[in-house]
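Yeah, one chain of the complex is gone here, protein chain that is, but the others are all in their spots.
Read from first to last, the chains carry the letters A and B; within each, the first residue is number 1.
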Amino acid sequence: MKINWFKYASPTAFYPVAGRLVPVFGVAALALMLFALYWGFFETPERLGGTNPQKEYYRIIFIHVPAAWMSMWLYLVLAAWSAVGLVFNTRLSFMMANAVAPTGAIFTFLALWTGAFWGRPSWGTYWDWDPRLTSELILFFLYIGFMALHSAIDDNRRADQAAALLAIVGLVMLPIIYWSINCPDPNNCAALHQRSSVTDIESNILTAMLVMTLGFWLYSFAAAFARLRNIILLREQDSAWVRKMVDEAGAGPSSSPPPGAGAADGLDAGGHRASRGVSV
Amino acid sequence: MLNVFWCILQRDLTLALRRRTDVLTTLFFFVIVVSLFPLGVGSERELLRMLGPGVVWVAALLASMLALERLFAADYDDGTLEQLLLAGQPLSLLVLAKILAHWLLTGLPLVVVAPLMAMQYSLEATAIWVMMAALALGTPVLSLLGAIGAALTLGLRGGGILLSLLILPLYIPVLVYGAGAVSVSVIEIADTQPYFALLGAFLLGGLVLAPPAAAAALRISME
Partner (left out) sequence: MPAESPSNPLLEVEDLACRRGDRTLFTALSFGLPASTLLHVRGRNGSGKTTLLRALCGLLRPDAGTIRWRGEAITALADDYNREVLYFGHLNGIKADLTGQENLRVAATLDQDPISDAAITDALAQIGLAGFEDLPTRMLSQGQKKRVALARLILSKAPLWILDEPFTALDTDAVALLERRIAGHVAAGGAVVLTTHQEVQLTQGEIQRLTLESAPSQ
């Protein structure tokens, strides 16, 4: 079977596809997350690892670690769509990057939040300038910067391209930032080889974490596609297909056109308003 | 091609000499921020010696940030930026000339007054030399990275605040190793050389990568 993938590079073509995918991913994500929570709460030991002193409260790991993994993975996704958008100038790629950013920021925040709750009983403090936590905080700032720059620019095309360039600059800088935080003293880089905070992990703890990660991953798809549909509708509100859809849905009878549709009164069938005349 | 570089460099320096206040504002901002800290945290000498390197570096970050807003803004407002884009010369080169001029006007003065600041924090002579060298290597990196942010936020409402939000996280490596070098020399526990090697590497990397990125950002912002 041969599928013309480029067909779906157009927002118009992808809009209904995304609509069908949202419930599929959403339901699957919910099922996996519930399963992982059940597994994490009832099928795992009360201690993390054999001699590890951390008791019951370690179960926050089933949200904390998958959220931290997803926060990093989604930044990579964001930067990848940004790069595709800049190289091939495809509007849908920018929209994807845009749709992924809030989900990434939420996972980053979730990782920081749950990290603080974990840190209180185990370190005696909500916040510590631990390299891992600090890097996560910086990642949060990068997400916020991406979204702030995008929303500060009125012109959609400039906003898309500027934010995309920022995402790529951020991606280049991230390893350097992580490294400088992890190894502030280049004479003695022991911190780089610091042991993972999760040691001697039991296999069913790992299973629950991985299932949760998969659930978060599918949730990211669902959330990104749902947000993508909104972005497409907003951007294409002037176009014939959106107007037709609104009319058919009966949501907007002719007396109340969708916002911005008034500007499109002169549209011809092709969605083009301008005409020209050259006389020599 | 080199004469275009010199022409822009010379133009920006001439302009700054005719409007000295811009340069002096940045410098005094730096001096004031550094001088405020002892008033806030107390004037105990040991404490100040420990805080000094970090405070001076954070103040340098903020001062360089403050000055960056104007890097392209004036040229944008009077249309000369448009002419630079259309000059048919490699834009990265013109951007590099502007960044160099900007550093000479806002970064270099910080290096020069740094000893005075260091004395406020009772740092020793060796630490002062290390601080000057670290600032001399580090502040150009700040200008290079900041140029990308300045180009991205060109002409936006509240561009200055937004610029800080975008660029300050990227300044972390320079802050960590710049302040680290001075701290190490204050307590004399280790060699400062690896710090300088890293700062030098950042500078080289920045010189190669930042001007094209800033040029691309300018083209996006000028559409």
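The definition used in the following text is that a contact is a pair of C-beta atoms (placed from the backbone, for glycine too) under 8 Å apart; a residue touches a chain by one contact, two chains touch by 3 or more.
Keep in mind that this is a model prediction, so the values were computed, not measured.
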item: In the full complex, displayed partners of the excluded chain; value: A, B
item: Touching residue (missing chain; options B:L85, B:I161 or B:L207); value: B:L85
item: Selected residue (touches chain absent from view) among B:L15, B:I161 or B:L209; value: B:L15
item: Where the missing chain touches chain B, by residue; value: 3-4, 7-8, 11, 14-15, 18-19, 77-80, 82-90, 222-223
item: Contact set of chain A toward the excluded chain (per top definition); value: 154-156, 237-238, 260, 262-263, 265-266, 271-280
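FYI, only the chains that are shown with their structure count from here on.
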item: CA centroid of chain A to CA centroid of chain B, Å; value: 32
item: Interfacial residue positions of chain A with respect to chain B in the complex; value: 138, 141-142, 144-145, 148-149, 152-153, 155, 157-158, 161-162, 165-166, 169-170, 172-173, 176-177, 179-181, 184-188
item: Chain B residues within the chain A interface of the complex; value: 148, 152-153, 156-159, 162, 165-166, 168-170, 172-173, 176-177, 180, 184, 190-191, 194-195, 197-198, 202, 209, 213, 216-217, 220-221, 223
